[in-house]
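A single protein chain has been omitted; all remaining protein chains appear in their positions.
Let's look at chain A:
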Amino acid sequence: MDYAVEMLDIRKEFPGIVANDDITLRLKRGEIHALLGENGAGKSTLMGILFGMYQADRGMIKVSGKEVRIGNPNVATKLGIGMVHQHFKLVSTFTVTENIILGSETRKGLVLDVKTASKRIEQLSQRYGLNVDPHAKIEDISVGMQQRVEILKMLYRDAEVLILDEPTAVLTPQEILDLGIIMKNLIGEGKSIILITHKLKEIKANAHRCTVIRRGKTIGTVDVASTSELVMAEMMVGRSVTFKVDKKAASPGEIVLQVDSLSVNNNKKCLALNNFSLEVRAGEIVGIAGVDGNGQSELVEAIAGLRKPESGSVRLKGEEITGLSVRSRIHRGIGHIPEDRQKRGLVLDYTIAENMVLEVYHREPHSKRGILNKAAIKQYAERIIASFDVRSGQGASSIVRSLSGGNQQKAIIGREIELNPDLLIAVQPTRGLDVGSIEYIHRRLVEQRDKGKAVLLISLELDEILNLSDRIAVLNQGERIGVVNASETNENEIGMMMAGVTAEGGGEA
């Protein structure tokens, strides 16, 4: 068999955790090979080893049949292995060409030869159907385009094996389709692709074979065409899963959150949310659907107190809170699962224990007269860790940075639910998470609703909105296009509304 890359019995330990436990992965030449696993299953570590960022404790790597030692990413690049990271590594004030040649600049004497480089980039771009303008600045192009620049960077360095780490996490549905076509073009030209993901739909649509790993162990490699999504999901999480959220009809009670003709500016001082009104009642989940950047962040920040609205009001349980501080809003019963867990949600260099009291450290029993009670804090954190199944190397004293994304998210959700808020704002609560965690988090959100709490869900994943919400408000360019009952609508209608087409007769005002 002609294998482009073979990773045989790879083992890697980190303090307190075996990240890879004798994992084997064989990538055939010219195939798209999906690497499927939950967050923290060891996918990133395995790929980090292949790309030379970590060294395996044991095991063997073969490239084109020859055993190699990959000591650092430069070696990997020389061997024709390229990686597109989940977070792009681009200089935003540089042009596409400048970014691509960075580190392997072509020179004419002492002078940078950008022209030759950009010509070559243009050719590559055409050959693989990437459609990238070599002269555009990174800050001016869309996220999807930036990803293509990353792919071009690999191609420019003659990569034969491309590792794509969660490539669709940042893309719109259309861009995801385009990426599929690009990947087909790439393998058409003889490249091989390792696709790291936990989105089964995409594996089904794009990959040929799929290797599933769970808790650092290889579960198996399957042929994608003959394996159902459900089987793959079960291999990944190790038990049967359901994609549908199990929930009974909502029984909405009193109004908890009332947003009244709220207008909010964005960072550029432009109106991002325009005259927006919405109410969320106890015992219901209201979803906000919309394409990214249509005012969702501004709405959430205005409700949470992180951003001052231009006009309008926010009421919580009938009380005006528009002018209150973040802390007094938390006191009054707002829990907030923020959009960006690493930027907003966590202090990455604090321990889990310290992060769990981020909003309540000043209250008893966590502190008394300004003195922290570390034992009480630890106990509090351990309760959240236990009830939300947050996995880490050293329990409550683990530094949060060392946790996988899914466990970081579970910790945040645990912290916010532990506050027992009347209103829970969940922004992209399952972004970048695997099926098992998503299922779990969804169940927890529905549980909050059933306990009579109000839940405001903001998500870019239409499936998630449709599955969880009782009512759905659609945002387009900062305006409320309409509010519909989830049971009376479908993907098409919401999709139309997200594009700005007003629903006719659907829902209430």
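Convention: a contact is a pair of C-beta atoms (placed from the backbone, for glycine too) under 8 Å apart; a residue touches a chain by one contact, two chains touch by 3 or more; residues count from 1.
Here is the rule we use: contacts and distances are computed from a predicted model.
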In UniProt, out of "Cytochrome C", "4Fe-4S dicluster protein", "Thiamine pyrophosphate-dependent enzyme" or "Sugar ABC transporter permease", the chain dropped from the view is recorded as "Sugar ABC transporter permease"
Which residue from A:338, A:436 or A:478 sits in contact with the chain not drawn here?
A:338
Contacting the left-out chain in the complete assembly, out of A:330, A:385 or A:474:
A:330
Out of A:136, A:348, A:462 or A:496, the sole contact with the unshown chain comes from A:348
Please identify, in ascending order, the residues of chain A that touch the omitted chain?
304-306, 325-330, 336, 338, 343-350, 354, 358-359, 361-362, 367, 370-372, 374
